[in-house]
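Please read the structure below before turning to the comments.
Excluded from the complex is one protein chain; the other protein chains are retained at their positions.
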Amino acid sequence: MNIEDLTIIDTDVLVIGGGTAGPMAAVTVKENNPKLDVILLEKANVKRSGAISMGMDGLNNAIVPGHATPEQYVREITIANDGIVDQPALMAYAQRSFPMIEKLDAWGVHFQKDETGDYDMKKVHHLGTYVLPMPEGHNVKKILYRRLRRHRVKVENRYQATRLLKDTEGNIAGMIGVNTRTGEPIIIRAKAVIMATGAAGRIGLPHSGYLFGTYENPANSGDGHAMAYHAGADLANLECYQVNPLLKDYNGPACAYVTGPLGGFTSNAFGERFIECDYWSGQMMLEFFKELESGKGPVFLKLDHLAEETIQEIETVLHTNERPSRGRFHDGRHTNYRQQMVEMHISEIGFCSGHSASGVWVDETGATTVPGLYGAGDMASVPHNYMLGAFVYGQICGESAAAFASERGEINLDRHLIDQELVRLRAPLERQDGIPPEQMEYKVRRLVNDYLQPPKVTRRMEIGLERILAVREDLKLLKANDAHELMRAMEVHSIVDCAEMAARASLYRTESRWGLYHYRVDHPDTDEQRWFCHSRLYKDDNGNMAHGTRPVAPYIVSLGEEKDAYNQLRVKQAANA
Amino acid sequence: MPLANHHTSVPVLVDEEKCIADKGCTVCIDVCPLDVLWIDETTGKAHMKYDECWYCMPCEADCPTDAVTVNIPYLLR
Partner (left out) sequence: MKQYQDPELQELAERLASDDAGLRRVAVLDLVDCPEPEAVELLIQALNDADPLVRQEAAKVVDEFESAQMADALIAALNDSDEVVRNAAAHALSDLKDPAAAAPLLAALQESRDPFVVAGILRALKPLRDADAREPARARLDHADPRVRREAVAVLGWLKEDANLPMLIERARDDVDPEVRRAAVGALVYADAAAVAEALNGIVTDEHWQVRAEAINSIGKLDHQQGLDLLITASRDTTWQVREKAADAIGKLRRVEGVPALGECCRDPMSNVRKATIGALGAIADEQCRPYIETALDDPDPDVRKLARWAQSRLSAA
């Protein structure tokens, strides 16, 4: 099959990924300019796709007037992120955070309110109050879906985007992908493209060994990161991995934000608190990791000191929202919050700006380094964005893309790219025999765990990189029996790309930073002289993975005294290696 | 490179008595983010075809007849 046999679909704006940021982006384009055609393309089904498929327990980073200010938020995230942030991008989020809550509230999303109808903010951090619970938040996806229908956004479910297309001048020009049920390719020509493909959540292997037991929704296999890379976009700070605290063997978050305001906490085996750090950060994860490995480990979620009424409240939230199979997991092991502490562990590694700081580089308008290509949510580089940030950047990208598309003229597709991709897409189905995707995926993710998981050791990572490159050589052996397996095979391509990026980015930054996320045992110190900068990873003109640095933009909010206040709240000694 | 058949116990069960796929229902199949539920050609009812489950539960929550049960995958139980 080649390009002549395929119809090319035209649209003004294409949104890839219909989880959280994607639907908001698509709706925003229509709100801005109803005349523009918008296609929302989703690997799964927009109704229940992405991280918030079953709702969310709450907003972790709500900046509500009277409880916190945008400046305060920007300052705190800057400090929590060891200074390496693009403050203008953080500020854009911070300023839009409250209007977005109001918008979602008007749309019918249920946030917790007090008895007079004011937002019922909870103080979890010491310097600002940012947590807004949403115990009845199961309907978020339904509400987004309703908006998509109302604006008549064209939804294409069960299509996996596999490569971005460019025009002959290097601007974005659309996308090529494949139907996950028929294996039919699809080509979309678009004047602007917004990527919202979520985290790269299938790089590492969960400790259980179950490939799909990941923290992130496993549909988020890093396709977006890989596509952006191949399109020549910059990725930033990939060595700042995501590692999250989780229940042992169950991928439900530790829910400090749910149980914390009600008195629950993370403890060691003796039922004592041990975390000094105040904010969800690499520093906190380093403490977690050390306790886990120490004589006081493992780590637990402690609720057994709470009143019956409170436990019932916690169970209602945790067992009906976000990760509702949690209750079944506990039943299977006869764990009862009233009597036992719940064993915890850390997650596999991933790239996720929602929880940490790595991803495709975007500025405060959501623009990547490729003209016409925008990025929002967990895949784009704005740190600690979580769900509300995905919505806000979805909105920002929607506005930017609408403006870009309105100005854009004729597009000349680069045909060569399309032909190449069609060959790649057909190969696994055409082979008579070969390696099943599952086997190759298991292998590369096992290598990631063995060689790339922090604490990071230079020589070990070098060996890991060699072994990952050897798997890359095997990609041509991938064999798929049906369209479903073809999707998995194409995901393996993305996973191998991400694994290589994780290794190379980690080797590039020769210092330790962000606590556990980039803890290099043989470079234990933070080197502000040399490394107070973003790291870049991109595809160079020869098609090789290349690195560079990007200066940290001048701060628009100075850290001032709060830096000291924050340090007071942190660990007494820095990472004591 | 010859391939072997490998069996696995799947976490999601469909009660065929309750399933109304024969009336045209495909709700669970539609909502699954990993596309692992399909119509079983032999019974005409929904079933789990691929053991690639995130135990996220939309299939169970959205099934109109309460035919779906999501269990925790054996490796994690």
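The letters A and B name the chains in turn, as written, and every chain counts its residues from 1.
The rule we apply is simple: contacts are C-beta pairs under 8 Å (C-beta built on N, C-alpha and C of every residue); 3 or more make two chains touch, one makes a residue touch a chain.
Please read all numbers here as calculations on a predicted model, not as lab measurements.
Residue A:108 is the one among A:108, A:170, A:209 or A:548 that touches the chain not shown.
When the omitted chain is restored, the residue from A:73, A:130, A:145 or A:159 that touches it is A:145.
For the chain left out of this panel, the touching residue among A:116, A:339, A:432 or A:542 is A:116. Interface with the hidden chain, as seen from subunit B, comprises residues 20, 23-25, 27, 64.
Interface with the hidden chain, as seen from subunit A, comprises residues 106, 108, 114-117, 126, 139, 142, 145-146, 149-150, 152, 263, 265, 272-276, 278, 305, 307, 309-310, 561, 564-565, 568-570.
Following the convention adopted for this analysis, only the chains that are shown with their structure count from here on.
On subunit B, the positions that touch subunit A within their shared complex are 1-3, 30-35, 49-50, 52-58, 61-62, 70-73, 75-77.
Note for the complex: subunit A touches subunit B at residues 44-45, 47-50, 53-54, 157-158, 180-181, 208-214, 217-219, 249-251, 323-325, 328-329, 332-333, 433-436, 477, 479, 484, 487-488.
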